[in-house]
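Missing here is one protein chain; the remaining ones are kept as they sit in the complex.
Think of it as A, B and C in the order they're written, each chain with its own count starting at 1.
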Amino acid sequence: MAEVSANRQVSSSGFLLTMATEVPSPDPGQFVMVGLPEPGAFFLRRPFSVFDFQARRKRLSVYYSVAGPGTEVLSRVRPGEKLSLLGPLGRGFPESPRRLHVMVGGGRGGAPLAFLSRRARKGKRVLFLVGARTEEHVLPLERIRASKIFVATEDGSLGMRGTVLDLLENVVSSPDFDWAEAALYGCGPSALLRKLHAMAVKRRVPCFVSLEARMGCGLGACQGCAVRKSSGGFFLVCKEGPVVDSLSVDWQSYSEVR
Amino acid sequence: MAEVSANRQVSSSGFLLTMATEVPSPDPGQFVMVGLPEPGAFFLRRPFSVFDFQARRKRLSVYYSVAGPGTEVLSRVRPGEKLSLLGPLGRGFPESPRRLHVMVGGGRGGAPLAFLSRRARKGKRVLFLVGARTEEHVLPLERIRASKIFVATEDGSLGMRGTVLDLLENVVSSPDFDWAEAALYGCGPSALLRKLHAMAVKRRVPCFVSLEARMGCGLGACQGCAVRKSSGGFFLVCKEGPVVDSLSVDWQSYSEVR
Amino acid sequence: MTVHLGSLRLRNPLMLASGVAGYGHELGDVIDLGRVGAVVTKTLTLKPRQGNAPPRLAEVPSGLLNSIGLANVGSRAFISEHLDRLRNLDTRIIVSVGGFTVAEYAKLVLELEEVGGFDAYEVNISCPNVKAGGVNFGSTPGKAAGVVRALRSKTGRPLIVKLTPNVTDIPSVAVACESEGADALTVGNTFRAMAVDLDSRRPVLGATGGGLSGPAIKAMCMAKVWEVVSSVRTPVIACGGICSAGDALEYIVVGAAAFQVGSACFRDFRAPESILEGITEFCRRKGVRSVAELRGTLELPRT
Partner (left out) sequence: MTVHLGSLRLRNPLMLASGVAGYGHELGDVIDLGRVGAVVTKTLTLKPRQGNAPPRLAEVPSGLLNSIGLANVGSRAFISEHLDRLRNLDTRIIVSVGGFTVAEYAKLVLELEEVGGFDAYEVNISCPNVKAGGVNFGSTPGKAAGVVRALRSKTGRPLIVKLTPNVTDIPSVAVACESEGADALTVGNTFRAMAVDLDSRRPVLGATGGGLSGPAIKAMCMAKVWEVVSSVRTPVIACGGICSAGDALEYIVVGAAAFQVGSACFRDFRAPESILEGITEFCRRKGVRSVAELRGTLELPRT
């Protein structure tokens, strides 16, 4: 059990949940399974990507949005309460040898990328692209460490008006954008990831995406989180993911799954 | 929905829950059905006898003990939360023409009797007997209006050491106790009520008891709260009770029901 | 929101399930019956029945166990004491009928036919068939058909048959009822269950076993409705765990023509009203003109 040290709303749709815990240091892109408070009718733990980890203070944070009844209940948890916590789990983002890391986060998808941005090695250039509905929905930008942060909002209330993909088109069309040095990192809605993948294929650059699937065990035991592979068959998001090379995903199938 | 105005622990095992509500004025012995907060795995409302009602301030209170998971959850409800409330329901205590009203409350069973004691007409003498495990479990005595209040605790920490029945034996053995003027009112564990009934039969005095049964609707529609009658067949606690003449109850059957 | 079940016309698809609304008038103070499509009475039998030993109710996670045991006043008292009050209610009245032999069902319906004053029957075939050693009428196609056949010849009123979900193959029972002329099928009754009190090591319910209802059964009942609508053309009335507009609409999308609300009333008697409001709101938001437009619109994955 991990004690909640903070659980605050930090944007219109986003909460920052910080727990005191002794877990091993997570890699960016890894996730934790968080149990919902009892007694309740909820059964499964909810998976969330690690947003921040402070080894010395033994604090792990996730950034989550209220997506349904479970996260609604989570948003009402108060500091001092205890939640069951499992993790860190899965495979995080690989470190591409390329020098230009383009991180594209749609909505709450920015969370694992924000964590990733803070781990980028010296000598890497990080461009961080954030998409959100409105200014109020943007995740806490101060936790991102990047050479440049770009923001797009659907209503233009902060940064460019449009989607994070429009933003990406803008960024890559800049004359000094060098595809040969670029690697894409993405997290967000399936439509975003699918288009990111398409762009990566077209530009022949590596693309790593963090996927979502409903999870049971989080440990590769239940076969619940299967996602169809481009090469046929399935992989398990909790074990072979959540971060995978976008080439390995059957995007038609992934985007149909609710 | 009724807004909770207070929900405090007032004894080791007892909580006082006060709700703001527009319900009609309840008779002593009537009960309300209180919904548990959602979202939860609980389904049925819980029935509680009215402990207090302040018509002007539109406040209804119940005194409850934590008996299981539902009342446990109830005990964590905070002022300002809203609970569904149905009632007042059922039949309360009839007013006996006799002059000496002996009220015998075991544990939380004192609650409806405390309410009854405050409604006793001028000219009636009320003896109020309270039984509890220890001093800390005694319900708030200041809400009782009686000519005399007697207390028994199992460990002797307040009043007499023993059960409320021992206490009753004591009280009735006093030379000035006049059975011819007495009527018994009881609420509490089935063993207590059963013995109270036996005493009433022996002394040929009227005895009114408040019964418990698991309830569904609270309105006489579901037949869930049946209690076996002494004359065969069943009556419904929610409609023909909860207060009944002890003569009408099949005590063998009632005391076997969990 | 008008709904047609054979010749039975309801102002909206919401019905109060048998057993939670007594004989219809008990809930008059807490539910505006002028708003609901129909009320199904507590199951009536020829002779009065006292019902099972208490306790008759128990709560389990997300569900309710009951073992009321068909406690009811019997046909004679129903006709003399309740029927008149029902006539004045501004809703459709559906009388639920039960029996322990086919002859009992038939006799009950004949008695009711003589007096009339209600709109349809719901045939509860979850009663144990005493002639067949206590096996439920609803548990085999043959026994279910026997009941429906006997009643079909006795009445012109709509016959709704309420199936039990406690069978291997519910479509076969549904098909049997359809072919004997049932006008609609309610899917379904409670799921057999049991609770134990560890302290006393006794069953919680006086009758040992009981029936499970409430949110815990919704997903199972959804599968049963899906199986039945996939096998018959007779309209199906969904009944199992409906607490919200969303629950009801999911059943309609799967193919139900109407639905019943049972245990949810115990949690909150405003449930029927708020379900209806939620449906209206959903249709408005989604631009759906009538609930019928949603019926059976479940889209299956292409696989």
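Convention: a contact is a pair of C-beta atoms (placed from the backbone, for glycine too) under 8 Å apart; a residue touches a chain by one contact, two chains touch by 3 or more.
Note that the coordinates shown come from a computational prediction; the quantities given were computed from them, not determined experimentally.
Trainee: Check each of C:L44, C:L112, C:A216 or C:I242 against the chain that is not shown and name the one that touches it.
Mentor: Answer from the full complex: C:A216 touches the omitted chain.
Trainee: May I ask which residue of C:M15, C:V36 or C:A53 touches the chain that does not appear here?
Mentor: C:A53
Trainee: Spell out the interface residues on chain A facing the chain that's missing from view.
Mentor: Residues 35, 41-45, 70, 84, 86, 213-217, 219-228, 233-234, 253, 257-258 of chain A touch the chain that is not shown.
Trainee: What residue numbers in chain C mark contact with the hidden partner chain?
Mentor: 53, 60-63, 65, 139-140, 166-169, 191-196, 198, 200-203, 206, 208-209, 212, 215-220, 222-223, 226, 241, 246, 249-250, 253-254, 294, 297-301, 303
In the analysis below, only the chains that are shown with their structure count from here on.
Trainee: Based on the averaged CA atom positions, which chain is farthest from chain B?
Mentor: Ranked by distance of C-alpha centres from chain B, the top chain is A.
Trainee: Cα centroid separation between chain B and chain C, in whole Å?
Mentor: For chain B versus chain C, the centre distance works out to 36 Å.
Trainee: What's the distance between the Cα centroids of chain A and chain B, rounded to whole Å?
Mentor: 56
Trainee: How many Å are there between the centre of chain A and the centre of chain C, using C-alpha atoms for each centre?
Mentor: Each chain reduced to its C-alpha mean, chain A and chain C end up 47 Å apart.
Trainee: Mind pulling the residue numbers of chain C that touch at least two other chains?
Mentor: Each of 61-62, 215 in chain C touches at least two other chains.
Trainee: Taking each residue of chain B in turn, which ones touch at least two of the other chains?
Mentor: Those would be 41.
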